[in-house]
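All protein chains but one are shown in place.
By letter and in written order, the chains are A and B; residue numbering begins at 1 in each of them.
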Amino acid sequence: MARATSPRVPEDPAGLGRARAAGIAAPALLVVAAFLVFPALWTLYLGTTNYRLTGFAARHPRSVGLQNYTNVIQDPEFHHSLWLTFEYVIVSAVIGQAVLGFTIAWLLRDATGWFKRLIEALVLLAWILPSSVVAFLWVAMLDRDAGTLNALLRTPGTAWAIEHPMAVIIVFNIWRGTAFSMLLYSAALTGVPPSQLATARMFGANSWQQLRDVVFPHIRGHILTNLLLISLWTFNDFTPYQITAGGPNGKSEILPVYIYQTALFDGQMGLGAAISLLMLVINLVVALVYLRLLRERRQERVAA
Amino acid sequence: MKDPTVRAALAKIGRYTFLSVLLGFFALPMLWLASAPFNAHPTLDVSISSFTLHNFSVLLKDPYALPSLWNSLLLAGGTALLTVGFAAAAAYALSRVRVPGRDGILYALLLLSSIVTGTAAMVPLFQLAFKLHLIDSRVGVILVFTGGLIPAAIFILKDFTDNTPKSYEESARVFGASPFQIMRHIVLPMIRPGLATVTVWAVVNVWSSFLIPYILVRNPDKYPASVVLYTFYTEGGQPNLALISAFSLLYSIPVIVLYLFVSHRYGFRFHGGIKR
Partner (left out) sequence: MGAHSAQSRNLRTLMAIGAAAAVLVAGCSSSSSGSGSKPANVNSANQPKNPTLVITANDIAGGKNSNEANWIQKTLIPDFVKSEAAKGITANVTFRPNGVDDTSYKSKLALDLQSGTGDDVFALDGIWVGEFADAGYLKPLTAVAGSQADSWDGWSQISQSVQALGEYQGQRYGVPNGTDARVIFYNKKLFAQAGLPADWQPTSWQDVYDAAAKLKALPGVTPVQWDGGVPMGEATTIQGFLPLLAGAGGSLWSSGKWIQAGAAFKAALGFYQKIYGGGFGDPVLQEDAKGRDKSFTDFAANKIGIYAESDYMWRSVVNPKGGTAPMADRDTAVGYALIPSETAGSGVKGQSFVSYSGGSDWSINPKTKYPQAAWDFLAFLNSKAETESRIGGAALITARTDVNQEVLANDPMLKFATEKVLPVTNFRPSQAAYNDVSNLVQKAVADVVGGKSPADAAAAYEKALEALVGASDVAPGP
């Protein structure tokens, strides 16, 4: 292994020291304190009020304690929305983006030439195009009468976004976000020593065994980062609103859309803030699950 | 055992079929962007029934369309610069100096960033910018974006700084390099692919964002392209497809160029880094 993991190397090899470390981390921490922590906590505070953007509650917001939370938790629309969100995150991010991203990275790891460049460019293009533009592209592609998809599949008159709204936004999100996983795993795969793969092959390991025994142990940290980030981003992704508007009849009303409708369209800032905190807690639980899964794997390896 | 060359050939065919299908999947939605801007009366189908550049000449004369692309560049560039600079420094510091519970703090910040980038934080962000006299200021928009993006940027970059071999830094130190020289000449080149990724990611985030710049900016001469794109609708909310498709194309070109540049210059393919 080329990595320097020997105990001789100290954790702080550059001799940074605590004071200097604090100094170089300070700008980031200051910006974060002022423009992230402060407004986020303020938002959480709004979640305990009935504050609205307009109307009487805008002038005289009242503290309502946990009422927003109890209202939301009892709202069947919220339960529905929550399940849709889980479905959306698990299928489109954890399964879709991560698996597809890894697959592309793995298949293209040794490839060179125009084919590889073309695939990477298209996958990345889907990721970097502005979200309002891609929403338009998908609306055009899925259109009932003029859409490219119906022309291609010879299914005239199929209103995809209405008949299969969840499938549409799930496939959309896979299309949209696979690039990040692909990039991350391509980078991670370069860190897997080719010598170890060669050794494994020499001992007759098939592809799956190579992946399991050589590749995964090396990229575990990257998998964790990847899952944490794409889950969080997918939980917060608002672009599906521009394709299905949460419809029809709330069938694709995932939580970010639910929050948007509540906070911006209905102007119920307090309620929207409360739902945001609930979403944060759910994200935290999801993160703990990931951490636990990866820790178990580490113990397995030690035992093996 | 079957003939290994046959098996290898089959595997290769399978792989390329899969990749070709993938290619189609990723390319299909983009066809509209290639056709509609050049159509005199664009609809939602992919066709050029009557080729024209008229849609673009209208945009050239539009008082806000082209300047808005420049504004987007300023906002995205400023945000990317601050985000990458601050986050890289913080990621390096966090990965080299033991801070109790740093991962917990980092993740807590990441979670809070999901609140701030959502709709519910609109009022606090506006009020904050207002109290700091940052309304109608590009700096204000950049700082708000940067605050929301830094946690994820640190998260991504810390993986890179964690994984660079510490022995290089140690050897440099043995030869008398100062910590800042080590950062500049050893750490920075090694995490460059990570910096490139985070830069593009930050730019893309800012490039798409509508609500934050719209509520914080007053002077329309400072509107970014994301806001101007939303103005090509009628009073009843019907899209002007001719202008929207043409502007979508113009609006997408800078990020595509950025991707090509970064990919050419810094290797999106992550070939840089450690030579073994």
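The working rule: a residue touches a chain if its C-beta (ideal position, glycine included) is under 8 Å from a C-beta of that chain, and two chains touch if they have at least 3 such contacts.
Quick caveat, the model's predicted, so the values are computed rather than measured.
Peer 1: If the full complex is used, which shown chains touch the chain that is missing here?
Peer 2: The undisplayed chain, in the complete complex, is in contact with A, B.
Peer 1: Identify the residue among A:Ile243, A:Ile259 or A:Met279 that touches the chain left out of the display.
Peer 2: In the complete complex, the chain left out is touched by residue A:Ile243.
Peer 1: Pick out which of B:Ala27, B:Leu81 or B:Ala108 touches the chain that's been left out of the picture.
Peer 2: Looking across B:Ala27, B:Leu81 or B:Ala108, the contact with the absent chain belongs to B:Ala108.
Peer 1: Residue by residue, what part of subunit B touches the chain that was omitted?
Peer 2: Within subunit B, the residues touching the omitted chain are 43, 58, 61-65, 100-105, 107-108, 122-124, 126-127, 130-131, 135, 210-211, 214-215, 218-220, 227-228, 230-240, 243.
Peer 1: Residues on subunit A that touch the omitted chain in the whole complex?
Peer 2: Considering the whole complex, subunit A reaches the absent chain at 37-38, 41-42, 44-45, 52-56, 58-59, 61, 139, 143-145, 159, 161-162, 224, 242-245, 247-249, 264-267, 288, 291, 294-295.
FYI, only the chains that are shown with their structure count from here on.
Peer 1: Measuring from the mean C-alpha position of subunit A to the mean C-alpha position of subunit B, what distance in angstrom results?
Peer 2: Subunit A and subunit B have C-alpha centres separated by 15 Å.
Peer 1: If we count contacts the way the header does, which residues on subunit B are in touch with subunit A in the complex?
Peer 2: 15, 18-19, 22-23, 25-33, 36, 43-46, 82, 85-87, 89-90, 92-94, 96-98, 107, 109-125, 127-128, 143-144, 146-148, 150-152, 154-156, 159-160, 162-163, 165-170, 172-173, 179, 182-183, 187, 193-194, 197, 200-201, 203-204, 207-208, 210-211, 225-226, 229-230, 244-245, 248, 251-252, 255-256, 258-259, 263, 268-271, 273-274, 276
Peer 1: If you look only at subunit A, which of its residues touch subunit B in the complex?
Peer 2: That would be residues 2-4, 9-18, 20-22, 24-25, 27-29, 31-32, 34-44, 46-47, 51, 53, 104, 107-108, 115, 118-134, 136-141, 143, 145-149, 151-152, 175, 180, 183-184, 186-187, 190-191, 193, 221-222, 225, 228-229, 232, 235-236, 238, 256, 259-260, 263-264, 269, 272-273, 275-277, 279-280, 283-284, 287 of subunit A.
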